[in-house]
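The complex appears here minus one protein chain, its other protein chains still in place.
A and B are the chain letters, set down in written order, and residue numbers restart from 1 in every chain.
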Amino acid sequence: MSTATVTLTHGPEELGEVRGRQRLAVLLLIAADAAFVLSLVFTYFYLRALDTEGGWIPQDGRTVGPTAGWVIAGVAVLSAVAYRWGELGIRGGRRGRLLAGSSAALLLVLADAALQTIQLGNLPMPTTDGAYASSFIVLAGYHLVHLVMTAVFGIGICNRARLGRFSAANHSHVEMVGLWWIWVAVSALLTAFTTSFVGT
Amino acid sequence: MTDTLTTAPADAPGGPPTVPAWKRAPIAPILGIFVVLCALLTPFALFVPAHLMGDAASAHMRGIESTVTAFSLASVPVAALVWAVTIYSIIGWRHRGSEPPAEEAPPLRGNTVVQVVWLVLSSVLCLFLLIWGLAVLRPTPSAASAGQPLMVEVTGQQWTWSFGYPDNGNATADRLVLPVNQPVQFRVTSKDVIHSFWIVQMGVKVDANPGETTLASVTPDRIGTFDIRCAELCGLYHAYMQTTVQVVSADQFASWVQAQPRATS
Partner (left out) sequence: MVDTAVAETAIGREPRRRVPRLNVLTGVVCGLILAGAGWGVSSWLLSAGDYGADRVVSITMVCWAVGFLVGVGALAGPIRWLLGRDLSVADEHVLAGKDQGVGRYFRFTTDHKVVGVQYLVLSMTLFGVGGLLAMLIRTQLIRPGARFVSPQTYNTIVGMHGIIMIIGTIIMVSGPFGNFILPIMIGARDMAFPRLNALSFWLICAAVPVLLATFFFGGIPTGWSVYAPLSDQAPAGMDCFLITIIIFAISSGIAGVNITTTAVKMRARGMTWTRTPIFVFGTVSSVALGVIAFPMFMAAMVLEGLNRTTGTVFYDAAHGGSAWLYAHLFWLMGHPEVYVILLPAFAAVLELTPVFARKPLFSFLGAVTGIAGIIGLSMFVWAHHMFISGWAPALDGPFMLTTELISIPTGLLILVLLGTLWRGTVWMRLPVMATFAMLWNFIIGGITGIYLSDVPVDQAMHGSMFVTAHFHFTLMGGALTGFAGALAYWFPKMTGRMLDERLGMIGFWIIQIGFNVTFLGMFAVGLAGQPRRVADYPSLFATGNLVSSIGAYIIGSGALIYLYAVVHSWRHGRRAPGNPWGAKTLEWQVPTPVPLENFTVLPVVTSDFYGYGEGGSAAPTPAPRRIAAPVPSGAAATTQEGGTA
């Protein structure tokens, strides 16, 4: 009842097949994450629409302007673009361009995380009062979580690019992380869009 | 029913001494079981659920009880059909032994007529349920608008109910008294967690949500004492969050409500 992995007795599986599997799996993981993000967006709009006892924004509560959110989303988009640039490089076998692109993307993600942390650390409203504050914090906070996860993937890709693990023929990991990277940018835009609806 | 096993039409293949049951159309015995099941289930559907639900104290609750009875009756033939085939398959199509039986059964991979009929029938049943449900649902709001309803404020709080009568000089009470044959509208809310305001014999149930007011209306039409229970788990003494409602004549209600303390607002 013991097994060995497939690769040994039967030679390596087709790269194309493996890539197809990985792609489907990453898309499914993104779907799951999207369900989570959409739950938070739903939370925001539902509480805003209900405005229970006029408590969406408390009497003396100040709110966060929409600009910062769009800036943060912009940086996320920029980093996805940089990553994509590197990914297109390795498609043509240019390892240097992959390393440059993914490093730039990684730095942008770290910068974005710093921006998001600064925003969350300097909120104009008390964190414990009002559904608006709560809904805003959880959306922005989850974007931060996204960025941290992306940074971990980015470190791996940069490191492996540095070690020369990718080639034009074999770079499915770069593609998979690329899909995730794009989704993070999209969800950052979604977050910025959502949080630009403030008052009721 | 077992005699269907032993007689078989002539076209049965030779070989095993017991001719497989499927060679004989099983329609007749299945119909027999179906009729017996219907005969057993129909009285059950007619009387048992309605009896268990007890005597209704409002037209709304009577509507609910007749809905339950109607749905039960409608599902009798469905259940009887499924169970008749099931029971017959145990009795008539059984094969015992430690070796798998020969693959002599007809390889039916579907039957368009049966499938279409099944789909149409279940859609019709579904439509019936929907129309019936909407019809029973309808009078609930209009009953309140028929006459000027008596407003009653219901407040849930771990683990008691309290009641207010804004139309009667803001009288307050820790038990509910209602005049008979008078439309009542409940405005239900909660001070802490979610409770559910349930007058069992009147078919009234609506959640008491903190920060929200929900509505329910009913016209009690029987004098007597009925049960109020909390139907949403609300913590430690949820089981004991129950009280009664007294339905009395209009005169008795007027004098009772006069005697209640006024809310200090």
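What we mean here is this: a contact is a pair of C-beta atoms (placed from the backbone, for glycine too) under 8 Å apart; a residue touches a chain by one contact, two chains touch by 3 or more.
Remember, it's a predicted structure, so these values are computed and weren't measured experimentally.
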Listed residues A:G86, A:G101, A:G130 or A:G178, member touching the removed chain: A:G130
For chain A, enumerate the residues touching the unshown chain of the complex. 1-10, 17, 20-21, 24-25, 28-29, 31-33, 35-36, 39-40, 42-43, 46-47, 50-58, 127-135, 137-138, 152, 155-156, 159-160, 162-163, 165
What chain B residues would touch the chain not displayed? 20-22, 26, 49, 52-54, 60-61, 63-64, 67-68, 71-72, 75, 78-79, 82-83, 85-86, 89-90, 93-97, 99-111, 114-115, 118-119, 122-123, 125-126, 129-130, 132-134, 136-137, 140, 188, 192-194, 196, 198, 200-201, 203-207, 209-212, 214-215, 227, 229-240, 242
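Convention: only the chains that are shown with their structure count from here on.
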Distance between chain A and chain B based on Cα centroids, please, to the nearest Å. 48
What residues of chain A sit close enough to touch chain B in their complex? 52-53
Residue positions on chain B within touch of chain A in the complex are 211-212
